[in-house]
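Everything below concerns the one structure shown next.
All protein chains but one are shown at their positions in the complex.
Just so it is clear, A and B label the chains in written order, and each chain counts residues from 1 on its own.
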Amino acid sequence: MKPEIEQPGKFPFTRGIHATMYRGKLWTMRQYAGFGTAKETNKRYRYLLGQGQTGLSMAFDLPTQIGYDSDDSMALGEVGRVGVAISSLADMEQVFTGIPLDKVSTSMTINATAGILLALYLAVAEKQNVPWSKVSGTVQNDILKEYIARGTYIFPPKPSLRLIADIVEFCAKEVPGWNTISVGGYHMREAGCTAAQEIAFTLADGITYVQTCVERGLNVDDFAPRLAFFFNCHSNFFEEIAKFRAARRLWAHIMRDRFGAKNERSMMLRFHTQTAGSTLTAQQPDNNVVRTTLEALAAVLGGTQSLHTNAKDEAIALPTEESALLALRTQQIIAYESGVTAEPDPLGGSPYIESLTDQLAQQAREYLNKIDNLGGMLKAIESGYVYKEIYHAAYEHQKAVERKEKIIVGVNECVSDKKLKIQMQKIDPQLEPRRRHDLAALRKKRNAAKVTRCLATLEKAAQGTENLMPIIVDCVRNYVTVGEICKVLRGTFGEHRANHSI
Amino acid sequence: MKMHSKELTKLVTRLESGEPFPTDLYRRTGNARILGITGPPGVGKSSLIDRLIDNLRRQHKTIAVIAIDPTSPISGGALLGDRLRMQRHSEDEGVFIRSLATRHHHGGVTDSTPQIIHALDAAGFDIVIVETVGTGQDEVEVAEVADTVVVVLMPELGDEIQRAKSGLMEIADILVINKADLFNARPSSGAPQYTALKWERPTIHTSAKSGEGITTLCGAMDVHHAYLVHSKELAKRRARAVRAEVTRLLQSRISASILRALEGPQAQTILTEVAKRKLDPQDAVEKLTKEILGSNQRSSKHVATSTRRQTAKRRKTRR
Partner (left out) sequence: MSRPIKVLIAKAGLDGHERGALVVAMGLRDAGMEVVYTGIRNTPEQIVAAAIHEDVDVIGLSSLSGGHMAQFTRVMDLLKKEQIKGVLVFAGGIIPDDDVKKLKKLGIKEVFGPGSTIASIAEFITKSRR
């Protein structure tokens, strides 16, 4: 499979998707943030942008991710906890006050409600008089991994894939600068799968999305250049570098040979990386700075396009301003001081790296074949195969740690006597009552007739096959809330029910 | 009479631990419909039951579910994951769900399943569903406890399942092919037929995910029940269940006696004689049988007394 001499920027892109990689342009330093209120999020974004961060990354709270407004009974205790609470356009406008959307690129970690959050972003751009053609960013929009490793699904797979294709189709025409799917392996790795599984399960998800869009009638080269990936960077330094290389090689072949892509840009695996949260420890948290540095370095040597480095307290909670800054500085020191950016794929050609790359590619291929034999990733997920693989691997890892076959410094070796206390961001206890109040005020202020009309249009369209995005954009313009939109969609599409078997 | 939830669960726990079923409750049994649902792991039995509960509750029926999963032969523990797919019914007072581990019993059900069914029956549930894992020839005991046995399969299962199916097919009153939506399944057979003498087993295609086929399945279950009643099969099956239960209790009792006898000093002497070739094994059995039968008479009196005492105690604490 491997050609004689691989070159950076040349098919199959094992050595990197660009010929000069970081010599030409550094990776995007994109730190995940967002918590509590839209106002606090806005403040943190302006701080990070001022400090040199080059792209924004949005985290949403669980109710927003699962389609509940902040005042819904299902949201109790969860509002603003793991990210910002967005229920309406009013919230989104607040997040981006003073931040021109044609000057930044925003990556949104949002899946089941990706269409709604994208619509909100586009509505904000409208209010800023920024044309959609100038808007750039990403929605994660990767529902398959939600069913097995992250849990923020709402609807069953078929309507969820329809929504994903709607977004891809809509953006291909209206928002050409938008990355419409960020196919994630990060979470499955965090859930416990191995490096080879991370490659295979991620690419298998990608295959399903491409297949869905192609069946919709879209030409692969019209949307594939806008697909992006999101990988984990774990602690085994060389294995991780090899993992990225293997993933690029496999995807290039999949796109060209399986889907018949002609445009080289359709074959390039572009990815964002996050250093592994699961490798961080609560014990001796300063050690985490070292871990993150090594993991970030592996991601850079592996050729990532964009990187999030964890703060040292990220194992415990959302990071403080100080630790978030240090995480950013970690990337900046690697970028400006270490010299590793001088050559693309500097470890390429090393016998060890090349053999690891080949091995991982082979193992991943075997998993992909298995998944094909099961009838594709969707069936593999529904049969429970993927779930079992991930969580059995997680259990094996735990047993290895407890048997000290795997050492974690500060946890099962080099343990210190003193127990260290982590400073945590506190969530304002008045947040939920305030949100309830604000939403009630919003519902009074807006045009109720328009809201009713929008929701009726949405329901009808959802029952049919037309693209829902323009309708959702219209809904959010009129201050229809996230929860109200999802209630209609839940009524039409139904809700997915977990049916795991371990 | 409906037993309050906590009382019922405590009774089930005691029965699960091998305590005998309270005599005074026994005459309240025989009213519930007992439904057995079995099939290989992963076909979607629990998800199917989750949907069935919806339908049955709409008909205002009360349902108890016993979900049985295998005990690990190595650790003695078990992961009971069926409830997960039925959790949304947890708060419904007309639904009772209990997970049981086989605790090394082979055959699909547990030692105490018949008694636990009695408890749920006596508590007044209209329908008792027993969910078991059935893959091979061994795991067909569910047929001994149920009036209607539903075997659930999935299309395109591997060879091993096809072979094992033969045991399951013998006990199936209704065959369900689940996950019909995932695979291109053929349409179901028509509405189930029966004559007073013969039941024509229907094949029903369902998707627990979408709800397709569930109403048909419920209908088939009702028709089978009607068949059982009209053909007098119900009485025959119940008689078989009683015989199976009593047989197992007897076997259990006598096994215990055998083990006790073998521990005793008389047994030690007899066994030593056999080892020395002074006695042959048949003679040993003759002698030990007398001892066991004698001891059984003594112990049965003891058990009867103890059960009466326990029942009296419970009567006092109940209201």
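Heads up, the rule we're going with is that contacts are C-beta pairs under 8 Å (C-beta built on N, C-alpha and C of every residue); 3 or more make two chains touch, one makes a residue touch a chain.
Everything numeric here is computed off the predicted structure, so don't read it as measured data.
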Q. Which residue among A:I17, A:V82, A:A125 or A:L144 touches the omitted chain?
A. A:V82
Q: With the full complex in mind, choose from A:A19, A:M74 or A:A342 the residue touching the hidden chain.
A: A:M74
Q. Tell me, which residues in subunit A touch the chain that this view leaves out?
A. 62-63, 65-66, 68, 74-78, 81-82, 146, 150-152, 190-192, 278, 281-283, 315-317, 391, 394-395, 398, 401-402, 408, 411, 421-422, 424, 427, 498, 500, 502
Q: In the full complex, which bits of subunit B touch the chain not displayed? Write them out.
A: 5-6, 9-10, 12-13, 16-18, 71-72, 74-81, 83-84, 87-88, 90-91, 96-99, 101, 103
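One rule holds in what follows: only the chains that are shown with their structure count from here on.
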Q | Euclidean distance of C-alpha centroids - subunit A vs subunit B, Å | A | 47
Q) Where on subunit B is subunit A touching in the complex? A) 41-42, 44, 46-47, 50, 79, 81, 84-85, 88, 179, 182-183, 208-210
(Q) Residue numbers of subunit A touching subunit B in their complex, please. (A) 156, 375, 379, 382-384, 494, 497-502
